[in-house]
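Worksheet for the structure shown next.
Note that this complex is displayed minus one protein chain, with the remaining chains in position.
Labels run A, B, C and D following the written order; every chain starts at residue 1.
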Amino acid sequence: MKIGRRCFLSFLIGGAAGTALTPLPWKLTDDLSIWTQTWPWTPVPPDGEINYVNSTCMLCSGGCGITVRKIDDRAVKIEGMKDHPVNNGGLCIMGLSGLQLLYGPRRVKEPMKRVGERGEGRWEKISWDAAIAELAQKLNTVRGSSPESVACITDESFGTVPHLFKRFMAAYGSPNLMITPTIQDSYEQTLKLMQGVDGIPGFDLENSKFVLSFGCGILEGWGSSSRMFQAHSRWTETGGKLVQVEPRLSVTAAKADKWVSLNPGTEAVLALGIAQVIIKDGLYNKDFVEKHCAGFEDWEGEDGKKYQGFKNFVLEAFTPDTVARLTGVSANMIQDLATNFVGAEKPIALAGRGKGYTPGSLHEFMAVHALNALVGNINQEGGVWTLDRPDYIGWGEPAQDPVAQKGNGTPRIDGAGTERYANTRSMVNTFAEAVNNGAAVEVLLVSGENPCYTLRGGEAVKKAFEKIPYIVSFSPYMDETAAGADLILPNHTYLERYQDVPAPFGLPIPIIGMTRPVVKPQCDSKHVGDTLILTAKKMGGSVRDAFGWENYEACLKETLGDLWGTLESDGFLVNADYTPPAWDMAFGDESKKFQFFNESYAHGNNKDIFSQLRIEGDPGAFPLILVPAESMRIASGPVADTPFVMKTIPDNVLKDKEIFVEVNPATAAAYGLRDGKSAALSTPAGRARVRVNLCEGIRPGMVAMATGLGRSANSRYIANKGVNFNDLIRPVPDPISGLDSAWGIRAKLERA
Amino acid sequence: MDSALIPKGVKRAPLWQFTLFIGIVGIVLLWGVYAMVLCWLKGLNQTNMNDAYGFALWIWADLAVIALGGGAFFSGFLKYIIGKDELKNIINYAVLIGFICYSSALLILAIDIGQPLRGWFIFWHANVHSMLTEVAFCLSCYFAVLTIEYIPLILENRQIDKVPFFHNLGHNMHHVMAVFAATGAFLSFFHQGSLGGVTGVLFGRPFGFREGVLIWPTTFFLFTWSAAAVGPCFTLLVTKITEKVTGKKLVKDNVVELLAKISGWMLATYIIAKIIDTWYWAAVTAPESGFSMMDFYTNNPVYGIWILVLEIVIGGVVPALILITDAGRKNKTALITATVLAVIGICVNRWVMVLQVLAVPVLPFESWFMYFPSWQEIATTILPVAYGIILIGLSHRYLPIFPQERELNPIEES
Amino acid sequence: MKSTNTQTKKYGMVIDLDKCTGCGACMVACMAENNVPFKENESNKQDSITWLRVYKMDNGKPYPENDICYLPRPCMHCEGHAGHSPCVSVCPATATDYSTETGIVSQIYTRCFGCRYCMAACPYHVRYFNWWDPVWPEGMEKMLSPNVSVRTRGVVEKCSFCFHRYQLAMEKAHYEGREEIEEEEYQTACCQACPADAITFGDLYNPKHKVFELKQTPGAFRLLERLGTNPKVFYLTSRDWVRKQGDNYLKNEGQVIAKGGH
Amino acid sequence: MSAIEEKKAKTDSGAGFILLFFILGLVSSLLTGWVAFPKLLYSQKSQPFDFNHAIHLDMVDGCESCHFFREDGTYAGVPKLAQCIDCHEEVQGGTEDEAIFVEEYVANYREVPWLIYSEQPDCVFFSHAAHVKSGGMDCVTCHGNIGTSTSLKPYEENRITGYSRDIWGKNIAGIKKNTWDRMKMDDCAACHRENGVKQNSVQTHKGACFVCHK
Partner (left out) sequence: MFPFSFEWIWDMSHMVFHGGLWYALTIIGLGMTFCIIKSVVDTMQGKGAHHDEEHH
């Protein structure tokens, strides 16, 4: 017994000594040490050859050039394309994180058909053949009775894909194609009304020396954000000045050389007040105004009526005192603004609020544009230019069979293009109301848009979409509209497809960008162009005949013709030497003049011309005014923030799932609201629970809420966080354009 | 039932009572162990620490228990080096308390690091310029010393002592204990100091940064000093609590008063040094980086300047005054009050030197950082307390911790 | 074997706060470049890994005098005294180091064991701890770059001035038989992405690099210079209040003297 | 007396036994550590098919013909299918390996999942250009005489770390006879030290971390 124990001990000691003389303990220690440094569950990205693909970003209408870095066939990073005429190497926060859309969990991975209740999230995967057959059959059925009850909402105006939709709808026989309007539409109408031009605006901001911005989100994403940032940086280098007129200290206001806070909604009044000073002091560009303008002085119309010209109208009605009272901007300040604006070399006045998603008030655009005319900065260096619409799509009208003719002859459900809104192409803002009022929409096609999120009106929008029996989404992402659709035919993302991207907003030079497949499709998706062509072919008849192309790529190549080569090799095609037409050639109509006023819109004809903008809500019940707070860090369009971008949202904008509203401490004190505490925000359109962010950078009496949050779909990184601003506001039609001009809504904020 | 294990000549509570006591404390211990396992398996997201509070409750607990465990090294130093032989009557307990404190500190450190399995890198890949390296080395070495000091106590258990080898080992270890104690004192000086150095060297944190002597900031010396001062206080406090719980007098008053006196003078000198240091820091060091002293104590939503008053006056000056006066030491209530205040003072000091250092905004456009520990942090911080109580219970029951116990509590033979 | 030592450089940044719009492109460019993880809720900024963070500064004045300014804050790559930046000397396991060749403070994730002492040491909060294991939703691990190691739970990470880009640029230089690289060959992801061109990056020692001149712009300042951290990120601004918020001053110190420094 | 003798005898025989058991323990642990351990530690994996470097080297102009640098200076490493396909569109010669290659991989345009003997952990940045172009080192220094080998050795994967055995080296004790026997951090560091390469760490006065780490 005793020996046994001792022997065992001895054995152990021998074993320990022996082990110490082997590499075992040391090697094991080393290996375990390595094991603890490279846990097997941590991904190791495979290495490979670095290669780059040039393409064009399609996440907004900015048209920025991108260079995608790939490792073998994996895309690992998106960067701005160097020397690209739009963004010159820079890229915005969303563009930089586009790969999270490509590879992210919000993708719709294959065609899907709803099986559960709408929005329940139960889907049946179906094949492309079956999906297209189903859509074709559905469309053919509806076509038999009322083709005009098929509506389509899409996002862009130019380029082959929107033209395919236009063609499809025309051949099918429905006038109800709605292209989501933006400030571009308001600018186009301004150019039409004041310059008689059917064109698109360009702003030569890089060369401007004094920018008077009426609430434009120049640094919040206005057109191509990168381009605007670079222009701003150039101003700081070359002594260019930026004046921001806005009731809230937005980023643009903060970076501006001067922030002019005013009573919300009085931007047009201020613009005319400035015009008044300019005219009164005789500071305007007499050469331009006298030779190339009409409607400045009083005139007698062909109908024999006396019309008051812009000059006297402004001189009488917009004296500094009046304007100061209405806007809350001091008369001295108005005087200064006018003097500085006129005194500056190459001044420019800009309208189009925030990111430009809301078309805005046409009066405001015109009042602001009148300032440009007063200094003669039309089609001049550093001024507002006009460009032709892109014209490379020469397909001709599709043949229409009688059904199509009949359908196309019916009036649009949104009221666009009627006598009242003759210059307006489409008014998505009235869509929900129209449907709720009984307009028949049997099928709704949605491409590139996300109306269930972006349309304003809250409950009304929800109700309208519930009424539509059949919704088809072409979205590559499970966005709010796709989530509530009956059929999803997922498009490729912009990193997997070819598409032409012409005419980015605001660029003063004509450019066509090319989006191309950077990687092969990651999901079982199909180019929306191909889906349309295949559906048309499946439908047969005249619809099929309108789509002779084999597929979208063939269509694109054929359409672009000679341009294809350059686009394929460079990624874009630009006319860098473009100069806009000189003054004597610049203006359309018979007069060939810039028209401050004309007979269709002059004081007397439009009673409320250039007055303070309307706002919805009763001031008694809703003492405050809610306005959007837009930010580069929250995408507020159809596509929601990526996970990376979500990381950049400050914690006094979004905390956990709660959204904050900016309130001036003085206002907060008056309503007993404290910093960080919960509050109930209500407007005539809806109500929401929010938290209070006391902020000195907002005018008392106002509430600002971030846009782009409150998404119900997409991925868990964004869904159900915050409140959708669009649910708290309702569209207010502009009296001239009919487009949404709601810049804010009356609101009430109570302690919760 | 376990009477064979209980030292001769002393009376112990019935086993059921003892088991119940251990059982109740054991539940708390298990709660702590559960939290600890959670932290190890799921990671430090179980805590409420964050990027602003990389150090929080745990590091405070570490610093505090090590300061409080300072009684072991300082009593050892006094007994073995200075030759205060009376202290042999309390040194065992001081060693036990020290052992508990240091083992707890090491355990908490093992939970507190993000990759516990790589923890040994601190030794292997040591960066000798880092105060934390110094802490790690000295702490683990001194823990080894404490273990060596604790082993002979265990060996004195009646049953273990029967084994000749263990008897001899205990005997021999007693013989060379002075060498170990000296080494322990040497190590303790450095690790107590380097714990002070941990924040003192942070020149990016003006609240904690102190200018230095040689390579060490003043906090280095203040920490050692304060640990030497308050460690014995804590030993006394725990002794008094043990006496209260067991209902027996365990250490003679002259021993207690001697230790209290030394402790008092240490505390008095420490607090003078601390006041001078604070004054110099407020007048010279902090203003050089653009801070006035009040910058560190205003805008704080909870305690403001009062924390400084609590630390220095209530937790320093007051107990020092009590302990250096004969009357104060003789008065039981005053003595206990003084030890409690001194313990609070040192804990507040360690709190301030960890958490306020991180809470104070350094970038002018930042504001105070707030933090409240998660239950997992609290549970793992209470875990050592439960563990300490259990170890004290077991040691007291089965080991002759208090040499004077038999004399002070003679059992009347029936 | 030939020696391949290059000349001593000191990489740094000059950030023009007048140009910076706080758009956040630099933050996201950095995340995408450096395999930074993300999680469902990133609204607690104290546990959200953002190597480069854009701070919002406020002049503290009431409406309408209120003004804000954005300040991008990468790692300052402090030189401290002779390379002893606040964080480098405190790391117990030598997981962070300062290179005298590039002036870059490195962080080795496989060495770090997560004691977070460096985070306590850094007054700029540039160091981030991985409180969670990084998880990429299925498919998204495809966008991970092989040039930057993926980190695990429990380690500290921070901006490296995109050091892997230096490595790649040097690799190309070696291949082409050069010992040195040109300014444009090594640019950080944030600098490259900045749509406002507010960030300039280069060798602060090299007179041919843009940063050399820019850092001497009158009024250029660095954050918390008085602490002796000797950071390598310079800021330009035309607004006095911004410059003043770059450091701490006693109330009676009066007018701030702007320092150029180098 | 007898008792003492008895005790002595007992101790003697005890001592013998004790020694025996000591030796037993010693020998068995030595065998475990030197023989069984390496076998247990590594799992043997075979390459998809065998490859004859020698034959190829005869036909091409040096290692860089196949293991080439890309234009951006990065190193392409093991050739991709595209490089092989020119010659191997059709089966060349009669080996079974050739048949596997052509039929399974070339015909299906599938990349060959070669196991890389010298693959370093993810935290390592290694620039071939710096070593080969600037440093003037030859392939053999680190990779040994693989170029003249006629077949591929089995790939041994460390069961704990998942890395190739070549990183630690064939010798389980870590004894290094040739420069290419081991490729651990200390080996890189030693060579860098000897040659004075980028010894610019403030902390260690040796190679800075970011020279070889990413």
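In the analysis below, contacts are C-beta pairs under 8 Å (C-beta built on N, C-alpha and C of every residue); 3 or more make two chains touch, one makes a residue touch a chain.
Not measured: the values here are computed from a predicted model.
Colleague: Out of B:L106, B:A126, B:I241 or B:A282, point to the residue that touches the absent chain in the complete complex.
Modeller: Going through B:L106, B:A126, B:I241 or B:A282 one by one, B:A126 is the residue touching the chain not shown.
Colleague: Taking the entire complex into account, which one of B:W60, B:F99, B:F137 or B:W351 touches the absent chain?
Modeller: Only one of B:W60, B:F99, B:F137 or B:W351 touches the chain omitted from view, namely B:F137.
Colleague: Where does chain B touch the missing chain, residue by residue?
Modeller: 7-9, 123-129, 133-134, 137, 141, 144-145, 148, 161-162, 164-165, 167-169, 171-173, 175-176, 179-180, 183, 186-187, 190, 400
Colleague: May I ask you to list the residues on chain D that touch the chain which is not drawn?
Modeller: Residues of chain D in touch with the missing chain: 185-186, 189, 203-206.
We take it that only the chains that are shown with their structure count from here on.
Colleague: Which neighbours do chain C and chain D have in common?
Modeller: Common contact partners of chain C and chain D, which must touch each of the two, are A.
Colleague: From chain B, how many touching-chain steps at minimum until you land on chain C?
Modeller: Between chain B and chain C, the shortest chain-hopping route counts 1.
Colleague: Which chain is most central here if centres come from C-alpha coordinates alone?
Modeller: Taking the mean of C-alpha atoms per chain, the most central one is C.
Colleague: How many angstrom lie between the centres of chain B and chain D, each centre taken as the mean Cα position?
Modeller: 50
Colleague: Let me have the rounded angstrom distance from the C-alpha centre of chain A over to the C-alpha centre of chain D, please.
Modeller: It comes to 56 Å between the two C-alpha centres.
Colleague: Could you pull out the residues of chain A that touch at least 2 other chains?
Modeller: Residue numbers touching two or more other chains: 32, 37-38, 44-45, 47.
Colleague: Please list all residues of chain C that touch 2 or more other chains.
Modeller: Answer for chain C, listing residues that touch two or more other chains: 44, 56, 58, 84, 94, 110-111, 133, 150, 152.
Colleague: Tell me, which pairs of chains are in touch?
Modeller: So the chains that touch one another pair up as A-B, A-C, A-D, B-C, C-D.
Colleague: Within the complex, which stretch of chain A touches chain D?
Modeller: Per the stated touch rule, the residues are 2-3, 6-8, 10-19, 21-24, 26-28, 30-32, 34-35, 37-38, 40, 44-45, 47, 49-50.
Colleague: Looking at the complex, which residues from chain A come into contact with chain B?
Modeller: So the residues of chain A touching chain B come out as 32-33, 36-37.
Colleague: Looking at the complex, which residues from chain D come into contact with chain C?
Modeller: Of all residues in chain D, those touching chain C are 69, 72-74, 121-123, 125, 127, 129-130, 133-137, 191, 195-198, 200-204, 208-211, 213-214.
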